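A short worksheet on the structure shown next.
Only one protein chain is missing; all other protein chains are in place.
== subunit A ==
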Amino acid sequence: MAKHHPNLDFLTAHAAGSLPLAQAACVAAHLNYCRDCQRLVDGLQEVGAALFEQGVAEPVNERLLDTVLARLDEEPPLHFENVRPAPKAPPPILQRLMRGDFADLVWKKVTRTLSISYLRTGDPSHEFALYHIRAGGRIPLHAHRGDEITLVLQGGFSDADGDYHAGDFLFRQAGEESHAPTALQSEDCICLGVLDAPLRFTSWAHRWMNPFLHLRPG
C-alpha cells in the first residue's frame, strides 16, 4: 500500500481533466497502486458530473442531431482495452508508453549506478523518464529548478526525508532543498520522474554535468 500520495490539488486537477499530460499519466499510474486515491478521484469526478448536469444548456441546432444520426453506423475506432495487469507488472499506462517491459527499453547510462530511459508522452513542457538505480546506488545530489514528481515503480529508495516503496508518489517544488535519493540495498530501484525543468547537480563530483542536463520534453 502506497504511503505517499498526490495532494488534493493534483487529484482535483486530474479529475477535472486539466493536469498536464505527463503529470496526469503519473497520477494515473499511482492510482493503480492506491485504492484510496482512486476512490477519492471517483468522488471528485462526481463534482464535475454534478456541475455538468446543472450547467447552462446551450441550444443545439436540430441539424446536428441529423448529422449525428447519419454517422451512427460509422466503424468505431480501434481501442486498446486496459487489461488488469499482473501483480508486479508496471501500470497499464506505462506499458502503453513503453511498448514492452523495462528490459526492452533503451537505457542511457548517466553514472556507474544510474541509467535513464526517456519515454515519449507528447507533453511539450514536461520530461517523462524512467530512472534505474542499482541496489545501493544513488542519484547524484541535486537541487530542483522546477517541479519534480517521482513515482516508485519497483524496489525502493530513501533520501534524507524517508523511505519510499512501489506506488509512492513524491512531489518536490521548484526551489526545494537538494536531495540524493539512494536505492535500497536489497534490490534495484526503478522510478518514474516527471520534470518541467532540468535538475541541477550540486555535488562537486557531478557539477560538471550541469551544462549537459537539458530537459527532454515531448
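In this section, a residue touches a chain if its C-beta (ideal position, glycine included) is under 8 Å from a C-beta of that chain, and two chains touch if they have at least 3 such contacts; residues count from 1.
Criterion: contacts and distances are computed from a predicted model.
J.: Which listed name, "Carbohydrate ABC transporter membrane protein 2 (CUT1 family)", "FMN-binding protein", "RNA polymerase sigma factor" or "Helicase Helix-turn-helix domain-containing protein", is the one UniProt assigns to the chain that has been left out?
T.: The chain we cannot see is recorded in UniProt as "RNA polymerase sigma factor".
J.: Name, in rising order, the residues on subunit A that touch the hidden chain in the full complex.
T.: Residues of subunit A in touch with the missing chain: 5, 7-9, 12-19, 21, 24-25, 28, 31, 36, 38-61, 64-65, 67-69, 71-72, 74, 76, 80, 82, 93, 96-97, 120-124, 218.
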